[in-house]
Structures are given as structure tokens and as C-alpha cells.
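The structure is given below, and queries will be raised subsequently.
Excluded from the complex is one protein chain; the other protein chains are retained at their positions.
Right, subunit A next:
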Amino acid sequence: MALDQQLLEILACPDTHHAPLEHDAGAQTLTCTECGRIFEIRDDIPILLLDEAREPGSPAASGPAGPAGSPDAAGSSDDSVEGSN
């Protein structure tokens, strides 16, 4: 579901710089234009909590980030890095 354009305009990063967010409809994410944190949209509700956000450097979750409507796409922040050492 498309986020309301009017509200998307006032949506901002929860960090103190409150920079605008960029909506990626395909990936169902919002990305901060300042710090690069990636916020997931789960069941149409953006999760705008700093401790739930993905850091810009961290690898994306192995699967596509949350196919719309999957309630349990959570908890994949620590990807298994197999045999990297």
C-alpha cells in the first residue's frame, strides 16, 4: 500500500537531525537521506525506532526486505556470515 504522500512529506528520521526519508515502495523501506539508516515498513506501519533500524553499512537481510504483509519478517538484523573467517 502506498504511503500517504502528504504524510510522507512530514515523515522524518527519529534521530536529532530529523532529515527527510526516502520511500522505497518495492523494498518496503524508508531510508534516511542524512544518516542512511534503513527503516522497515511492516504491515503498512513504518518502524521508526533507532534501535530497530538497519545501519547503512550492514548487509541487507538475506531475503528481500519484507514482502508486504509478512508479519514475521523481523529479527534478521544479524545475518549469518558463513565461513567468512
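Quick note on the criterion: contacts are C-beta pairs under 8 Å (C-beta built on N, C-alpha and C of every residue); 3 or more make two chains touch, one makes a residue touch a chain; residues count from 1.
The rule is simple: contacts and distances are computed from a predicted model.
Per UniProt, the protein behind the absent chain is "Ubiquinone/menaquinone biosynthesis C-methylase UbiE"; the candidates were "Ubiquinone/menaquinone biosynthesis C-methylase UbiE", "Electron transfer flavoprotein subunit beta", "NADH-quinone oxidoreductase subunit N" or "Recombination protein RecR". In the full complex, subunit A contacts the hidden chain through residues 3-4, 6-7, 9-15, 18, 20-21, 42-52.
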